[in-house]
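Can you read through this structure? Questions will come right after.
With one protein chain removed, the remaining protein chains of the complex are shown where they sit.
Letters A, B and C name the chains as they come in the text, with residue numbers starting at 1 for each one.
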Amino acid sequence: MNNPPDVSPDPSEHEEYAHNVQKHVRGYLMVGAILLAFTAITVALSYVDFGARKANIAVAMLVATLKAGLVAAIFMHLAAEKRLIYRILLFTGFFVLGLFWLIFLAWYDYPVFR
Amino acid sequence: MDAATSLETHPHAAEHEHHELGWWRKYIFSTDHKVIGIQYGFTGLIFLFFGFSLMMLMRWQLAYPGQALPEIGKFLPHIFGPNTMPDGKMTPDFYNSLGAMHGTIMVFLGIVPLAFAAFGNFVVPLQIGAPDMAFPKVNMASYWAVFVGGIVMLTSFFVPGGAAKSGWTSYVPLAAVADTGPGHLPIFNGQTLWLIGFIFLITSSLLGAINFIATIIQLRAKGLTWMRLPFFVWAQFVTAFLLLLAFPPLEAGIIMQLMDRVAATSFFMPAGLVVNGAAMQISGGGSPLLWQHLFWFLAHPEVYVLILPGMGIVAEILANNSRKPLWGYKSLVFSVLTIGFLSFIVWAHHMWLTGMGSAVSAFFQTTTLIISIPSVIILSAFFISLWGGSIRFTVPMLFATAFLPMFGIGGLTGIPLAFNSADLYLHDTYYVIAHFHYIVAPGTIFALFAGIYYWFPKATGRKMNNFWGKVHFWPTLICMNVIFLPMFLQGMLGMHRRWYDGGQGWTLSGEHVWGLTGFQWNTPISWAAWIMGLAQIPFIINFFWSIKHGKKVNDNPWEATTLEWTAPSPPPHGNFITAPIAYRGPYEYSLPGRDRDYTMQNEPVEPSERVRRKTAEPVLV
Amino acid sequence: MSSLALINEFLGQPPNASSHGYQIDHILEFCHWFMGALFLGWSAFFVFVLIRFRRGRHPVADHRGVRSGISTHLEFSVVLIEAVLLLGFAIPLWAKRVNQFPPGKEALLVHVIGQQFNWNFHLPGPDGQFGRRDVSLVSNSNPIGLDSNDPAGKDDIVTLGELHVPVERPVIIELSSKDVIHDFFLPDMRIAADAIPGSLIPMWFTPIKTGTYEVICGQLCGLGHYGMKGTLAVDTPADYQAWLKERAELAGGAQSAPPAPSPTPGG
Partner (left out) sequence: MEIPYTVSTRPDTGLWNAKVGIWLFLASEVMLFGGLFSAYIFLRLDAPPGMWPHGLLNVPVGTMNTAILILSSVTVVLAWAALKMRRYRAYWWYMLATISCGVIFLTVKLAYEWPQKFEHFGAYIKPEALGKYEQYLGNKHAAEKDLPPRLEITGHLHNRAALNDPNIKEYEVALDPLNADPTNPAMDRPHFFPLPVTDKIAKIEKEDVERATMFLPTHSAYFASYFTITGLHGMHVLGGVLVFIYMWLPVSKKLYQRNPEHLANRVEVAGLFWHFVDLIWIFVFPLFYLL
């Protein structure tokens, strides 16, 4: 899904741009509806027993990630953003994961004796 | 911003901007990057001096433990409260406060505001040919945040119990139980104020970092491609990223520690603590190591925040005074990017002794050693740059050249620390203190002095006095080494940092090394520190005197090549009369076949040059 | 190897007294030789350049400067030496420290509990069993909260500030803390580890020289940090037995109180 184009400074072309944006609006409404539906699904799923607590957590996080992905891709226009923004986010993602992963490693790598 | 920024679509809006701003808007609540840079500069210098003064007090206690400090000692209790230095004798708590606040103030209120914010603000927009920072109002906000943070930190000296006293690292549970209980106020106590002040300092750094990055990305002048940026700009760019991404996890940690103190949570405290003989009433379930991870996740990148701007300054001055391009510009840029990247994954080398297993320690040892390589590359490139130059020893150049071996000593002594089996012995001894002070004191501080002497003419239109500059340089260089070299010996003896009695009570510091015992070495160190204090007087006087009475100079007194020297001195609001265009790289010194030994970045490429040097093709954006 | 020992002595490191300490010292020595060589090499170059290319002697700079790739070779050798130090020495050494504890019977196991501002040592006594400990039992006369109802703890030895161990026998220390983080550092044994409340951190060493050694608290732990000193006495086996006996008699008398904790509680 592409972003609506910038509005042209020339007022005579305005009509066409307005029309273009209008098309996107429908998309936004649909994404909103999907998000609401997903919320309901998360709540419902949390009352289903998947056997292990871990499984429940995994499912809930999966749905949350999907939702977050939708917000980021559509509402925040990340689906079609400039390269520079992707780069910044790529770095950030790398460092957050590094933070999580390395603390996690350190947590479980303590010397055991006996 | 409104009126100014909508200019593009409504040219007449500019008229609003050109009315005279009042005194307050012009000098205090200014949005001009140069004024803000100078504000940062003064703030940083004052805190640097304050942090230094705290240190000089500590050095008395270390050299003459338990003895009353003459004269000043009688006077200090009136300022800091009766429990700090009764009868002029320092109490252990006050010593710990001084140490913690010396570290905090030097790092976060001295060097960061000066090296990153002041030089970054003043120089970067000029060097990239921009009229200002991308977000002037945010810029002003970031200065005022640091100001408030500084005030909060200062206030903490005057609350009951005194300032924070658990080290600049504020390790929990010590920090969580410090300054609590009878005699302490709930919010107005040292540690809580330290945390609150820190939130302001973090806010300031984050806003500043966003501004710097956006400015460098968006406001580069026409033709100023990435590979034509002065190395200083690159250094600031990477530094800004370090601050932007490393500070927030510490902010999270600070918020949690604040909660531990004011809402009695136990993010960082396990159950079953017995403090002062009584079991603590907390839920437990927290982990002291979590704090250390969050702290060092920032604090390691932070040490590169302390050094990279310094390296940037040194690079500019070396090129300028050897009259020759920096050697290996591309590898310099690549190295600084690598350092920035790697500095996020080495932090646990500060935690070797926390019971780390073999896998994790192997990982962090490896990354720590890898990160030393780009530093070696940078230093080598600087050294090699001097070869074949025509070196003039101006005052900035003196400081910049001294930076190199001093940083070298500091960096090299990081290597034994990087091996956890060697650090096992050296951890938290004076060896570590000497290691990092060699980098931040004769390293970064020298770079800052160099930068001040170098860009002073741009900010004021006048030059600082040469002779007094040299009088400042030589004693400072000598004293720095007399202070920090013996600390390596003390560290090898096993003497530890944060020892209130300077090691007097330990048999191990009674051992002789190089003619004195470990403890006795404290005395020459302290005297050198005080003499170095005196050596700063010529600088301070020279600095203030030259603002009004220094020798007037033209816009480019050092005959430099980068864009800031094309602007008037001092530059007007908006910096450049017309937008500059860069046609060439940043260090075109001593180009063959020219009558001047420097060619500025905005000098168009001549046809004759074009044949010879394909790279000089102007790239216009 | 002994010729290498020069630097450490030159810098004032006290003599080593544990079996693995030589390896630590060797790493330190290698590092210092390596650093020294780099420093001297660079300094020589540096001083030469500053003199040779000063303006008075060399008025016109050369735009291109150095053309050779010597720096690449230098950087490569730095990488190589660091890699050797890391893979050849540092990583295996640490793996031995944390993964290969001496077998239980051979070693002497001691629990060490840090507190502001002293070290508590807890030995299992003749039965080889540690008694149960519980924070809720901690009091002035029972600084480590030993459960007096637990039969395993009846003969336990608890001392404050002073530990005796026999020479030539591995000692395993299990570190913990009652209040804040401390760091148990035995400079002469080349061994140290943090005592962190909420965790148990093991470390081990084998003393090879009798004598009395200082235990340093290496982590800021409050106003008494500078004086948080312990003593490690490495005895001949006979002396050690004598000490054990004396201690056991003390312990026999209904948990007789060791001296009260240090008078300067921290906060």
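In this section, a residue touches a chain if its C-beta (ideal position, glycine included) is under 8 Å from a C-beta of that chain, and two chains touch if they have at least 3 such contacts.
Computed from a predicted model, the values in this text were never measured in an experiment.
Participant: Using the contact definition given at the top, list the shown chains touched by the missing chain.
Facilitator: A, B
Participant: Looking at B:L76, B:A141 or B:I255, which residue reaches the missing chain?
Facilitator: B:I255
Participant: Among B:L21, B:I46, B:A141 or B:A214, which one touches the chain that has been omitted from the display?
Facilitator: For the chain that is not drawn, the touching residue is B:A214.
Participant: Return the single residue from B:T265, B:Q292 or B:T444 that touches the missing chain.
Facilitator: The single option touching the absent chain is B:T265.
Participant: Just checking the interface: what residues of chain B touch the absent partner chain?
Facilitator: 1-2, 4-10, 13-14, 17, 130-132, 134-136, 138, 206, 209-211, 213-214, 217-219, 244-253, 255-256, 259, 263-267, 281-287, 290, 294, 297, 574-579, 621
Participant: Just checking the interface: what residues of chain A touch the absent partner chain?
Facilitator: 4, 6-7, 14, 17-18, 21-22, 24-25, 28-29, 31-32, 35-36, 39-40, 42-43, 46-47, 49, 53, 56-57, 60-61, 63-64, 67-68, 71-72, 75-76, 82, 84-85, 88-89, 91-93, 95-96, 99-100, 103-104, 107
Following the convention adopted for this analysis, only the chains that are shown with their structure count from here on.
Participant: Work through the pairs of chains, note which ones touch, and then classify the graph as line, ring, star, complete or other.
Facilitator: Topology of the interface graph: complete, with all chain pairs in contact.
Participant: Starting from the mean Cα coordinates of chain B and chain C, work out the distance between those two points in Å.
Facilitator: Centre-to-centre distance between chain B and chain C: 32 Å.
Participant: Would you kindly tell me how far, in whole Å, the mean C-alpha position of chain B lies from that of chain A?
Facilitator: About 37 Å separates the centre of chain A from that of chain B.
Participant: Please output the residue numbers of chain B that touch at least 2 other chains, ranges allowed.
Facilitator: Expected reply: 289, 355-358.
Participant: Can you tell me which residues of chain A touch two or more of the remaining chains?
Facilitator: 110-111
Participant: Name, in rising order, each residue of chain B that touches chain C in their complex.
Facilitator: My answer: residues 91-93, 96, 165-167, 171, 173-174, 177-181, 269-277, 279, 287-289, 322-325, 327-328, 353-358, 361-362, 365-366, 369, 372-373, 376-377, 379-381, 383-393, 401, 404-405, 408-409, 412-413, 415-416, 419-422, 424-429, 488-489, 492-494, 496, 498-501, 505-508, 511, 513-514, 518, 589-592, 597.
Participant: Per the contact definition, I'd like the list of chain B residues that touch chain A in the complex.
Facilitator: Counting only chain B, the residues touching chain A are 9, 217, 241, 245, 249, 289-290, 293, 297, 344-345, 348, 351, 355-360, 363.
Participant: Using the touch definition from the top, list the residues of chain A that touch chain C in their complex.
Facilitator: Touching chain C: residues 110-111, 113-114 of chain A.
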